[in-house]
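Missing here is one protein chain; the remaining ones are kept as they sit in the complex.
Letters A and B name the chains as they come in the text, with residue numbers starting at 1 for each one.
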Amino acid sequence: MNFLSNNIYYIGCFGLIFIGLYIVLTKKNLIKVIIGINFIDTGVNLFLITIGYIRGGTAPIFSRPGLNPERMVDPIPQALVLTTIVIGVSVLALALSLAIRLYHHYGTLNLRKIRELKW
Amino acid sequence: MILITILLIAFGGAFVTYLAGKISGKLRNILAVLVSLALVVLISLIYRREISREYYTLPFLNLKLILMSNPLSWFFAIIIAGIGLLSILYSLEYMKDKERLDYYYFTLLFINASMLGTVISGDLLSFFIFWEIMSWSTYLLISYKGGKAIAAGLKYIIMSIIGSLAMLLVIISLYSRYGTMEISAIASYMQTASIGYTLFILITSSLSFVIINAFWPLHTWLPDAHAEAVSPFSSVLSAVLVRKGIYGLYLFMYVILGLNILNKLHVGFISFSSVLCGIGAVTIVFAAFTALVQEDSKRILAWSTVGQGGYMLLGIVFATASGMTGGMFHVLNHCIYIALLFFVAGAIEHRTGGIRNINELGGLIKRMPVTFIAALVGISGLIGIPLTNGFVSKWLIYKTLILGNHPFLAFAAFVGTWGTVLYGYKFIHNIFLGQLPEKYKHIKEAPLLMQLPMILLTVTVILFGVLPGIPLRVISAIQRQVALPPLQTTLFGIPKEAGELNMINVLFAILISCFIVWLLFRRAAKSVPVQQDDSYAAGSYVPKEKYHYTVNFYNPLSKMITPYLRDVASLFYLNIARGTQRVCNIIRRVYVGEVGYYAMYIVLFLAFLIFIQMFF
Partner (left out) sequence: MLSPVLLIAIPLGFSFLAPLLKKGAKYIPPIAMLFNLILSILLVPQVMRKPIIVLLGGGWPPPFCINLVASPLGILLALLISLVGFLVSIYAIAYIKEGATEKYHTLYLLLLTGATGIVLTGDIFNLFVFFEILCISSYALVAYNGDKHGLESAVKYLIQGSIGSSFILIGIALLYGLFGTLNMADIANNISYHSLQSPTLYVALAFFITGFGVEGAIFPLNAWLPDAHSSAPSTISAILSGIAIKTGVYAIARVTYTLFSAKGFMIFIATIGIITLLIGEMSALGQKKDIKRMLAYSSIGQIGLIIFAFGIATYYGIFGALFQLVNHALAKSLLFLASGYMIYRVGSKELSAFEGLGKKMPLSSLVFTIGAFSLIGLPPFAGFMSKISIISAGIKANNTALFVFVIIVLFATIIEGCYFFRVVQNLYFKKSRDPAHNCVRDGCPTTQKSEMPISALIPIIILALLIVAIGIYPRLVTGIIESAAIGLMDKVGYIHQILGIF
């Protein structure tokens, strides 16, 4: 129980990543696969945040005297996550636009049917 | 300096010739002849000069590339340059109305240049570089004609790549062990190498030479390539290029390793030399009888090229004075008469409009007498009739085999010669003797420019047959270079103490017997030529082609031996190729086209990596 509560964030984010991977591996609908990728992205972002997070920590700003730097939450992962969110959004947008165009050509989003390129 | 000049002229001349061809065809032809003439002159200049000179450095491998000249390289260089010049001369007329001539001359000169490069390179890396250049440029010219030649070219280049990669493995391994590629330095290092390593070097490197020299069972590229290439180039191929294999074997066996080490390489009575002897013997017999059943003039010659290689091998593996001399001399002799014979085949092809099937020819002696004499002399040389050069070298080889107590090898060599006699006669008879087919009634003699190289070579065959001392002197210099016992020679042959052979005596003997025969024929009844049209056919008209009795020459013999001549090696390689192709087709099925699988590959790979790292 203690293990669970100590590592709840890690479990949560890797749970998200595994769910995403599961979707990508098994689902045949392209939209679902894209959602799965987004799951992975979110999980990774959460993982980054978790690494810098200190439970009960303070904001990394010396807003008032007497703040202990040891208790400050690391700001760098948050900055990184901002960047990765932007990247994730652009990948998502690109993927969806490609999916729309692909649907025009194939008339389906079933990835098992969209396999003219092989071997 | 002169060696660099030779290389520059050879390679630069090829490019200049190509560019000249864009301006005018005449200029290109003149340039091509001039370049090859210049090479002959330059190479004659370095006779008996021992040069060794760095010309290039590769800093990242810490290597210096060296050019050198010594009797061995001079011997091969002059052959290359000479045959190169003659084939260019011959091409002027032969190739006249073919397409892509710039390309043709460029590649031919380029091949000659790279072959020169291989023999004058003083380190293994430059040897390999020129060797590879030779391989691909040869491919470009074998396939030149298109059609069947495409498959022949592909076969050649794949086998050649296999061979040269084996050689690459050897030279890189030598380099990483000794840090140098200079032939003389490696030769001194190799004196102390272990037996296993020496064997590895020797076997792997001889793979490439066995391929290029087309010894059984790696001969399969040769008949196709030689038959399908254009005739002037076929003569270059089988006179010079193929004999690079002998050069390489000699280089590795005697220059790099030396006789002392070679003698150590044996288990019981199986030694490296005896394996090579076996290969040589099989090659001789198999090729001679395969040549016998061929119907295509160039294919006969191609198979004869394979077979004669066996004699050279039998000569040079026995490092006795007479064996080595015989082997090397046979390289030269074979090169002269096979070039001559390919020129003959080419001349006939040229005049008959591309006919190579000898069954469709006949009686051309009246229409093409010069070509006939060339063919007669060439075939005599091939068989080894006295007064032609082939006699002397074969005599030396037989002598080695018999005196060295090798009855089986000697028997194989004799059997091979019987085969040679048979197909040589078939070649002459089916083309020149017999009935002249109606459609060739008005055929003309080969053009003068094509006659010229043929006449030159014919004269040389006789000259070296009567005065074998001229080339033998060069060959004994080669042997002295690697501290092998040289054969004593006189201008007319071999002096008494070395086992007498005096061609002048033979010449007189033959002249006298010819005179007697001539007298006898004068006295005997004359034969009257009868037109076959007049023969009786029970009143019915028989088409003239039916009379052509050269079809199915040696029919009973062919029927008897054909079942034994199935080219198992060729089939085997074909199956390997098909199998590889099939495996490759299966391999690429991993790219199934479904993205879920691809994602799975990624995840599995990750899991695999983590697993590996955890446990190792």
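Here is the rule we use: a residue touches a chain if its C-beta (ideal position, glycine included) is under 8 Å from a C-beta of that chain, and two chains touch if they have at least 3 such contacts.
All of these numbers come straight from a predicted model, not from anything done at the bench.
*Asks:* So which of the visible chains would the left-out chain be touching?
*Replies:* Missing chain, whole complex, touching shown chains: A, B.
*Asks:* In the full complex, which of B:27, B:101, B:150 or B:415 touches the chain missing from this view?
*Replies:* Going through B:27, B:101, B:150 or B:415 one by one, B:150 is the residue touching the chain not shown.
*Asks:* Hey, which of B:2, B:19, B:34 or B:169 is the one touching the hidden chain?
*Replies:* Reading the full complex, the residue touching the unseen chain is B:169.
*Asks:* Considering the entire assembly, which residues of chain B contact the chain that has been omitted?
*Replies:* 58-61, 125, 128-129, 132-133, 135-136, 139-140, 143-146, 149-150, 153-154, 157-158, 161-162, 165-166, 168-169, 172-173, 175-176, 580-581, 583-588, 590-591, 595, 597-599, 601-606, 609-610, 612-614, 616
*Asks:* Touching residues of chain A against the unshown chain: what are they?
*Replies:* Chain A touches the missing chain through residues 17, 21, 24, 30, 33-34, 37, 40-41, 44, 47-48, 51-52, 74, 76-77, 80, 83-84, 87, 90-91, 94-95, 98-99, 101-102, 105-106, 114-117, 119.
We take it that only the chains that are shown with their structure count from here on.
*Asks:* Okay, in this complex, where on chain A does chain B touch?
*Replies:* The touching residues are 21, 24-28, 33, 111-112, 115-119.
*Asks:* Touching residues of chain B toward chain A in the complex: what are they?
*Replies:* Listed in rising order, the residues are 588-589, 591-596, 599-600, 603.
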